[in-house]
Every structure is written in structure tokens, then in C-alpha cells.
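Some chains omitted; the rest stay in position.
The letters A and B name the chains in turn, as written, and every chain counts its residues from 1.
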Amino acid sequence: MAIIVTEKGLPVIVQGITGHQGSFHASQMKAFGTNVVGGVTPGKGGTSINGIPVFDSVKDAVKETGAKASVVFVPAPYAPDAVIEAIDSGIKLVVIITEHIPFHDMTKLKLYAKLMGARLVGPNGPGITSVGIAKLGIMPNSIFKPGPIGVVSRSGTLTYEIVNTISEAGLGETTVIGIGGDQVVGTTMQEAVKMFQQDEATKAIVVVGEIGGTAEEETAEIIKNEVNKPVVAFIAGRYAPPGKRMGHAGAIITGNKGTAQSKIQAFQEAGVMVASKPSEIPVLLRQKLASV
Amino acid sequence: MVDLLEYEGKSIFKEYGIPVPDFKVVSDEKDIQDFNEKMVIKAQVPTGGRGKRGGVRIVNNKEEAIRAMNEIKNINFDGYKADKFILEKAYEIKKELYISVTLDRSVEMPVVLASAEGGVDINSVPQEKIYKKPINPFIGVTEYTKRELSKFLGLSEYDAQEIGRILVSLYNIYDKLDASLVEINPLGLTNNGLIALDSKITIEDDALFRHKEMPIRYFGLDEIEIEAKKKGLAFVKLEGDIGIIANGAGLNMATIDLIAQAGGRPANFFDLGGTDDPEKVIQAIELASKVTNKVLFINIFGGVTRCDTVARGVVKAINELKPKFKLVVRIRGANEEEGRKILLENGIDSMLNLDDAVDRVIKLAGE
């Protein structure tokens, strides 16, 4: 029915809820139908934001609300500690929206999450939405439509563009996961694709990649060996110059590594159709789904 | 990213116990004292291949050193001129090795890379000649890794101890300074042990808040890129004439790709980011104007950044700046109707469909 966020009514807290972004998106999530049961801001315990109770600590929030997932809007210098607090308090899914978390911290956080059996999504991404179930993050509520397409993306707004295109074409999505644009991310493209393969409701997968790193090449390898569902890919940054960080910390061609060409070639060799523009994605999806 | 110069890196090496030659940093004739031994003078520039361009010279006395320095000062290193120099003893080197600690995005951990083929670009060394091993940050450098490393490099027992200590120091620098790369290339093998003949340390931008002591460097950046960076904006100058503003890095890259695929020439990458302040939009248009010759393409998919905010900013900017270039605005997402209305009321036509917008941009750019 979806990946990662699969439980309707999953109790969610927002860490950093009293901030500008935190409070806005807590309300947006509620409007989407997410069961936002509380927020956390140290020192603001006992207050409330748009009817959502605020706690001093995740421990308090979990104790009072039974929260199982958290969305983190805490600024980068404090975000790693907020994530550890969530994990230590028994939260098993932590969606990190915060950008500019040093990758050194993420390396350790990711290992710690693995040790403690928690899953991280992000950082520096729009979060995850399972259509009809819950939204944990900042994707616009309006772009989704229930349907059979699983979307995994390294991007934020480009994801909205593509999801919107898919929805408008009359298709629709199971889960849309923005894994984040950093060098080290909690949930990888590779994992997401494997999960979509396992998910019964997902009939086809869209992978939105970009320059930098080798996640797409490794994903292509997985698709070749383990995925029998149709996959359509899009790669941003075909015309990006080498050695320049294109906004995302992870979007950089270093030496001859991480080029769009390399990724496109890897996908094509794995039998994945690579769209040349967002509007082509639903066209290719229809073709692929029709031929299954 | 902050790339430290050789002398800055070597000072850090020294502090962390990595053997480096006794060096002096000189920038003027009067900094150079009498000497009478084989020394080397090296331009302190943040570029590779300075040796090939004559930026590294052997000198035997004060006069030669001054002459060399003055000559090097005239060399153009990828647009950079040397104003600082390292003057240090020239060692008898038996062998040049390579060692670094860097993030491996694939294993999502730091790795040590090492090779007995040092002194060259590590990317040109075949994989099987490179020792590569992850360092788990919860554990640090293990004893067995030190043994593997020295065996791989074919070191003597004495040097094995030393390379172990050097590896620990490199990892400590990586970890404590939030570096993305800590490299010794070449690591000289002499009759008296190992010595770091060069240094390369790169500090991650995102971690600079923890390292106020680090210099801020803009090497390799265009003037407008520096201006953007100072304002905390993500801007990359390209070679074309079509200015681009989009919100989000991925959408930006995709927009550039679409323009280029359609035969246009994008002038820049420019991520507006998430904002609800029209003033930010005005600032952005002002900056983009500086690289835009023909058309400015504003492509927004509203989420955190709402379309009406963008519209208000666009209207104000156009009225204030009265630009000579043409404008194509495409807005979708949050508050798109209100945004379109605001633009229309001010005589600015906007588009909803991305492909159509790209066509329009190409058409206008060709006029």
C-alpha cells in the first residue's frame, strides 16, 4: 500500500514546532490528514501551536502522546542532537527536513540509527508522503493523487513538479520519498527502490536523480538484479559544469565521477527508460504500464 | 568548501604530530635569510599542477631563493598569483607515497586511501594499486588497519609504526576539523622515516559554524558567485545568455537542462530557495540581471515559497530595475492563481506549463 509510512493514523510529532517552518508545516501536515499529536521545543513545554500540544522533550511527548515518528525542523547546529533524542526516546522513523547538517554528523547519525533500529529520511529533503495515509514533511498537499506510482527523488521542488505531472496525467502515487540532496542521507535511493519493488500497491517506480555520487549507478545495478517492476528515471544536471556544487551539497561532479551521462547510461543498461524532461515521465510510465 | 593552502595544512599536520619539513613562510625578499644548503621554494596557491608551471624550485642560497621567488610571482596559476611561499629543506626522497582520508559517499563513511605510487593525481592510479579501507567513526583507526596499510605500502617495521601514527593523525584532523579531504601527496619516504612534503585539507562548508578559525576562501569563483556566496545564495555562473531563477536545486538543474536541450544557452544556476519574502525575490532578480543578456526565466514550483510572494517580488523588481532583457515567468503550486493574477494586473503574462515556458524562452532568446 505504500513504503515506510504505511500506517494510517501513525502518531507524529514535530521537533522544532515553534519555529516558522515547523509551525507552518505542522498545520499543513494536519491538513493533509497526518495525525500530528505533538511538537517539541525545549523550554516551550505546556504551550500549544494551532491546537497541537508542545513538549519540552521528545521523551515527554512520547509518554503523553505515544508518538512513533518525528519530523525535524530544528536548525542544523542542533538537529543532530534532536535526532538522537528522538531515537533514544523510542522513535523509529525520523524525517529530517533541516538543511546544512555537516555530513560528519550525518555519518554518525546514520550509524547510530542503524544501531538503534531506527530509520532516518533526509536531511535536506522534503520528507515522505504516502498518499491517502500521511505526509511527513513539506511537500505541497495539492500535488498528490492516489495511484500506482512510487517516486524516489534526491530533489525537493523538482519532485513536486514531477509528482504534479504524474497526477495531472491521471496516474497517481503510492509513496513519494525525497531522500535529500546531501552526500550522506538516511534512506538511500537504493533502499527506496528495493522497498517499492516489495510494495504490492506500487506498479511502477520513478527515480529522480541528479549529478554527484554514485547512488544512481548503484540503483541501476539493483534494478537490473532485483526489480521487475517498470522503472522510469529522470536525471537533473546534464548541463552542469564539473567541480561546481549545484545547490545541493551532494550535487557535484568531481573529476569524472558523478556525471549525468554516467547515470543515464547505467540506467539505460539496466533497462530503465530515462525521460529527457519531466513531462515525458507520465508518457513513459503509461507505455511501460501498458506493456506489463 | 574551504581549501587550505599548503602552509596552513602543514601547520595543522605539525600540530597533530605528522612529520613535516621545517618550513618558513616568506612573501618578501627581506623574509629570506642567508642559507647554504639545498632548499625548495614553493608557491602557495590553491591549484593543482603548480610544479609543472614552475611554481616549485630548488634553490641553494639566498640569492637563488629571491630570484626564484620573484620569478614565480609572475606566474599565472589558473588566474591566481602567488604572494606567499614555503621555503623548506629539500629532502632526499627514496619513494613518494600517497595517503588521504576522505568521505566515501558510497560506503557513507570516511575511508583511508593510500598508494605506493604517490606524487601523482590519485585518480590516475589504477584501483588495484590503491589501498582503500573504511574507518568507522565509532571505532576510529584500528590496529589491524595500520598493519594492512603498511603491508600494502611495503614499509619497513620502523616506517610501519610511523604510517600508523600518521593515519591516526589524518583521521583526527578529518574528524576534529570536519574536513572532507585530508591528503598528503607526496608522503616522502626518506632514510630517516616518512615526511609530509605537501598538504591538502578541505573543510566542509556546512561545518564552518564550528570552525570560526578557518579562513574564508573564494578561489575559483566568479565575482558574482562571490557576491552570492557572501549573501548565502547558491549561484553558479554559466557561459550563456539566458538568466535562470528557480526554487530548489533539482528544479534549477532541470530548468537549465531543458533550456540547453532546446538549444538555449543558460547563463547561470540560481536557487532562490524557500522564502516568503518578496524582497528576497527582488534581490535575486537583481543578481540574476547581472548575467542575463537576453531572457530571464523564473521557474517556480510553489511550496514553502508561495507563488504570490514570487509574483509580488517580480512586479516590484521589474518596476524598480526596468531591465532591458525579456522575462518569462512560470509559476505552479501553492497560491498559483493569486500569483498569476498579481502578475497579470501588472502586465506580466505568466505560464503554467513548463514545456510551454521553455518554448517561449527559446523563442524570445532567438528574437
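Just so we're on the same page, contacts are C-beta pairs under 8 Å (C-beta built on N, C-alpha and C of every residue); 3 or more make two chains touch, one makes a residue touch a chain.
What you are looking at is a predicted structure, and each value in this text was computed from that prediction instead of being measured.
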| item | value |
| --- | --- |
| Stoichiometry of the full complex in this file, by chain label | A x2, B x2 |
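The criterion applied here is as follows: only the chains that are shown with their structure count from here on.
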| item | value |
| --- | --- |
| Chain centre separation (chain A, chain B; CA means) in Å | 27 |
| Chain A residues within the chain B interface of the complex | 21, 76-77, 100-104, 107-108, 110-111, 126, 138-140, 142-143, 153-161, 164, 181, 183-184, 208, 210-215, 218, 234, 236-241, 243-251, 255-256, 276-279 |
| Complex interface listing, chain B residues touching chain A | 1, 103, 105-106, 108-110, 123, 136-138, 175, 178, 180, 204-207, 209-210, 220, 234, 236, 238, 246-254, 256-258, 260-261, 266, 269, 271, 274, 301-304, 332-334, 354-355 |
